[in-house]
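Only one protein chain is missing; all other protein chains are in place.
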Amino acid sequence: MEIKAKGYLSPLTEEAKTSLWVYLKEWACTTDAKRIGIMYLLFATFMAIWGGILSVIIRLELAQHGPDLIMDASFYNALPGMHATAMIFFFIIPAFTGVANFVVPIQIGAPDMAFPKLNNAAFWILPPAAILTFAGFFMNSLPEFGWTAYPPLSNSVYSPIWGADFWVIGLILVGVSSTLGAVNFLATVFNMRCKGMKLFQLPLFTWAMTVTSFLILAATPVLTSALLMLTFERMFPGVFYFFNPAGGGDPILYQHLFWFYSHPAVYIMILPGFGMVSEVIQVFSRKHIFGYVLMVWSMIAIAVLGFLVWAHHMFATGIALEIRVGFMFLTMLIAVPTGIKIFSWLATMWGGSIKFDTPMLFATAFLGMFTIGGLSGVVVAAVPVDIQLHDTYYVVAHIHYVLVAGSLMTAFAGVYFWFPKFTGRFYNELLGKVHFWLTAIFINVTFFIQHWLGMKGMPRRYYDYDPSFELANLISSVGSVVLFLAQFIFIANMIWSWRNGKVAEDNAWKDGFTLEWQITSPPDHHNFHHEPYWKPLIRQHVGPDQPGGLWHRYDD
Amino acid sequence: MSGYFNPRHLKRAALLLALTLALLIPATAFAVPGSGEFIAHYTENGREMTGLYNMVAKICLAVLIIVEVVLFAAIIKFRRRSDDERPLQNHGNLVLEIGWTSAAALAQIWIGVATINVMFATEVIPDDIDMTVEAVAYQWDWQFVYPDHGGLVHGDLVVPANTNIKLEVTSRDVIHSIFVPDLGIKMDAVPGRFNYWWFRADGPVNQVRVDEFATVERPEREYVTTRPDFMQTRDDATNKTISGLEQRVTYLGRSRTVEEVSPYANYSAIEYQGTCTELCGLGHWDMYFRAVVMTPSSFRQWVFDMQNAVTEANGPDVFAARCATCHGESGQGQGEQFPSLVGAARVVEEGQKDSHIQLVLQGQGVMPAFGQILNDAEVTAVVNHERLSWGNAGGEVTDEDVARVRESLGLPPFPAGGVEPTPTPDLIAAGERIYESCVSCHGRDGQGPDYIPSLVNNSKVNGDVAALAELLIKGADSDQWPGEKSPVARSMTDFQLASLLTYLRGSFGNESDPVQPGDIERIRRDIN
Amino acid sequence: MASQNASLAADSMIGEESLGVTNGKLGMWAFLVMDAMTFAGLLAGYARLRWTPGSDWPLPIEAFGFTGIQLTALNTFILICSSVSMVHVLAEQMRGNMERAKKWMLFTIFGGLVFLGIQGFEWTHLIMDMWPYLFDEGYEAAYSVNFAATFFILTGFHGMHVSVGVIYNVIIYLGLRSGKITKDDTSVVEIAGLYWHFVDLVWILVFTFVYLI
């Protein structure tokens, strides 16, 4: 079999040209950030299907009152945690890391990442971590404490199962993988920018990845330390009682440490999406971003404030009133930079020339729907309201509006947007549009009704519920099944278009202005044939008759 | 720009319509009629929180509408019409940027200040707490302890209305969270610490309208809620006008079946559903309890009834409620964590009786200790059920065995505190107050005008209690008493009637035995 | 290969657009940020467990006794000396005195090993003599069991870092001895030094919080 491929996809050695096995080995050992990025994306796709299957099982069980699909409550209890773990740690974060691996070095004009071998290692930590994390499925000992793993439920007394130990170790490994990735991104962005590219000239996606890497670097280790303590408590019962009140420990301490990571993790999962949407909106509106500097600073503000709000996940645990007031105010403050970003995107679109291809459709729908998730976040920031809604389906609706309508939709926007660069071919526009409409509509069908369920008092992670909630749950379940099935359109589109799509030019969307659009599609092994340079864009206000960056008005 | 009836434009309009449907309808439903709202209506604090939610939601809705309108306007107005279009560049507008930053900040400060007001109003525990209830969670049920009432222990949260109640929430094993949506109660139950919550429940709103004997007009309560729901889950408690149990819970999970007649049907009460909201293991979804709000007099009656109640322990029922979640309905167990009871050495061997009892009382590993959850009779019943069912033949244990093991382990007896009859002076004091409404006919000394029978040395008063009670409950139109004897006791609680009778039988020179509320309960049951 | 080209290119690209340090140094700093936060999580947990009212926490001075503090003060002294000798490795290497650099490196490794040895002795003493309840259910803990637990996890996690640091330094030493690390490869030694100094820095905090306060 002969491997025919262009650009970075082409085999490096003569041997690999004829042998698929050697070619695959070449991929597995690659240090090329682009190939590693594609591997991240493939891995993330598999994990997304896996997490999706879990979520559909959950929804099917809940479609009707009474146990029907799963007869075993203990299996059901494990599912929400496993779904969350798969989606957060093995889908969204690796998916964004994948796109960033491909795009960030090119956007800053670098031939590769700063530590190519480390990059490969960081990726290869993930599959074994995934196997460990989900080992419970093969061993019939699933951890049943949700993805939050609050002790004492998760300690060795109440979860005396091996699956839980493997899950904890798996999560520590994921943490190591993502911190290594973050170290790499920071070194790359700070040290390997091409000539002329100052920090405040960086494309917004690269900025987003920089801020995200900082978040990962400072937040993930705290989760690691909490999980270390938990592991020791599990392994040596009778000696370590960090979180077990039976020995003077404090269950709330774990929650503090956990949320000190897991709140910034929310921004780890959404900031890259913000960056992607910024790129997509600029290109498809033919306008530069509105208020670039404020956009960057609002990202930094979100990141810093993100470290100061973790206790809003714990308002119902009985922490002191004054502390809750402080955390509430800081939480509400986060809405300010987020609002700035939303308004700036709107202002970017305003007065532009907007072309609604699939990436732009996803970006637009993201704007409309993420706002719902953001505003329901303001609602649950108010302490008395939050206490009532805590651990109900309202919170489920809120996080899914943020993570599905936010992270997932932006990831789709990004993948569609850079697909011509990844493969040198266009995706099928019709399939893309069908995929978009099904996704956008059924996200609302699935998750909107859950706000209502939460306000009526249906708690989360319930195997069975009051029959009076049946209709709403049925609607949500139907929505989730269609939403899940619609994603196969996307996968089919990607697979089909990779071989048969329309061939894309270098600047596939014609209006791309960042460096990745100035090189071949797909890029060659070392990205740039000549040392690139960056001509500073004009970031200040531009009058109607002055030249303005790449697209000044011809004449009207 | 070509004409408006260009088919391409029509197609785009259809797409826009679809986008509108996909985004705007659920979006506007976010905080306007149809979205549903809080159901925490039946406490003062709950109404404050609902009001706060409504306010925040309205602000958010306004922001949402602004964003969506601008978004749609941009979509419609600035879509690309020709390929060589080149828009005017602008890279920012300082005034605009400062404007929306400060507007967002101001809105947040507004919400924040309003929230803090509500927080201090609802969360600071007031000094005048009338009653304390300890809510103890365990895997997987609740236990409510009433330290003010002799350490009474009950599986449902029963409280008097219009009383400041302080809940002390804690857990025996893992983290749970108590949640009564209608009353706006939510607090994590963390092992090793007490969390506090307070509330003042409305209770049965129409308690005074007993059939035709409506005597007091009470204004209808103004509820903060005005928004209709697009889907109704439960009946609105405010719309009921019947006496007795105004609203009953219809679903209590799998381990508790909802009885045909609620155990609280005898009291003037209202029932709400309570649950656990923090993932706590296998039976997390099955931790329902009733939150019952009673009129204060009904509550006194209930306390008395509970203190005098003799529960008959039913082994299979106890097993279904406490053990079946893990060990399976027929003791088959689940996986390695939850061993099978069928043929297990501890369960079938004669010599392991004590160790079987000890395991139930103290628990082991995942298994909770039932020593403070089940009383001796219940432990005996459930142990015997396990030893004699599913083909097991392990020999019976007795209450004495359980008491002996409990003592040898140094465990405190359960339930703590004793069962005390209500003291007679209390009954007389209460009865004297109730008699005030009889004075107009019977006179302060029991001797009214000629046509009213005297109560002094009256054979009915001093005779059979059942007949006397029936007379007062049903009324009479007999030869002896022409005209009608009012059914004054129909709307009285057991406690009230018992105290009235005790007063009558112990005053005006009468010297008959006092009447306990429990007697009245039995009499009422016989009458019906 | 791509990686070689990339690293060559990376080195040649240090200029006004970079932070003025090598990729490796920047990467090590980023790694140290992460490591510092891990310790921060453990130390913050320690603070909470210790100062929760009713925690029954002994005063470390009394719980460890005179020998504990004095022995650990000696250990701190050894680690600081080892740290300063690491500085000398770099200084001598920059001057081209590779023989001296090797000697200082040996001294650094020796310091790390002595530190580990003393800590091992201390752990054994504590486990066998002070806290017999750890392995024998017949004994009762005299004070909060978290005192021992946090002690083990903090000093243990730090000890793990020292061990890794010793191995790292041995690798550097072997590189120096075999001549693979020449006087031009200062950045390799400097990065190893960063890690070693960080271990010292964390020990200063752990020593203060766990033993002294």
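Per-chain residue numbering starts at 1, and chain names A, B and C are given in the order in which the chains are listed.
The rule we apply is simple: a contact is a pair of C-beta atoms (placed from the backbone, for glycine too) under 8 Å apart; a residue touches a chain by one contact, two chains touch by 3 or more.
The rule is simple: contacts and distances are computed from a predicted model.
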- Looking only at the UniProt record of the hidden chain, which name from "Multisubunit sodium/proton antiporter MrpC subunit", "Cytochrome C oxidase subunit IV", "NADH-quinone oxidoreductase subunit L" or "ABC-type dipeptide transporter" is the right one? "Cytochrome C oxidase subunit IV"
- Task: Taking the whole complex into account, name the chains on display that the unshown chain touches.
- Result: A, C
- From the listed residues A:319, A:438 or A:482, report the one that touches the chain absent from this view. A:319
- Please pick, from A:222, A:239 or A:299, the residue that touches the omitted chain in the full complex. A:222
- Item | Contact with the hidden chain (one of C:53, C:138 or C:179) | C:53
- Task: Just name the one of C:44, C:113, C:130 or C:170 that touches the chain not displayed here.
- Result: C:44
- Mind listing the chain A residues that contact the chain we can't see here? 190, 214, 218, 222, 250, 252-253, 256-257, 260, 307-308, 310-311, 319-320, 322-323
- Spell out, residue by residue, where the missing chain touches chain C. 11, 14, 19-22, 25-26, 29-30, 32-33, 36-37, 39-41, 43-45, 47-48, 51-53, 61, 66, 69-70, 73, 76-77, 80-81, 83-84, 86-88, 91, 94-96, 183-184, 186-187, 190, 193-194, 197-198, 200-201, 204-205, 207-209, 212-213
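Following the convention adopted for this analysis, only the chains that are shown with their structure count from here on.
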- Message: As a test of understanding: of all chains, whose mean C-alpha position lies farthest from that of chain B?
- Response: C
- Centre of all protein Cα atoms: which chain's centre is nearest to it? A
- Item | Whole-Å separation of chain centres (CA-atom averages), chain B against chain C | 56
- Touching two or more other chains - residue numbers and ranges from chain C: none
- chain A residues counted as touching two or more neighbouring chains: 250
- In the complex with chain C, residue positions of chain A that touch it: 12, 30-32, 110-118, 179, 182-184, 186-187, 190-198, 217-226, 228-229, 232, 238-242, 247-250, 253, 256-257, 260, 525-526
- Message: Quick check on the complex: what are the chain C residues that touch chain A?
- Response: 1-3, 5-7, 9-10, 13-15, 17-19, 21-23, 26-27, 30-31, 33-42, 44-45, 48-49, 52, 55-56, 134, 137, 144-146, 148-150, 152-153, 157
- State the interface residues of chain B toward chain A in the complex, per the touch definition above. 18-19, 21-23, 26-27, 29-30, 35-40, 45, 48-49, 52-53, 56-57, 59-61, 63-64, 67-68, 70-71, 74-75, 78-81, 84-94, 96-97, 100-101, 104-105, 108-109, 111-112, 114-116, 118-120, 122-124, 139, 169, 173-175, 177, 179, 181-182, 184, 186-188, 190-193, 195-196, 231, 233-234, 250-251, 253-254, 273, 275-286, 325, 334-337, 365-366
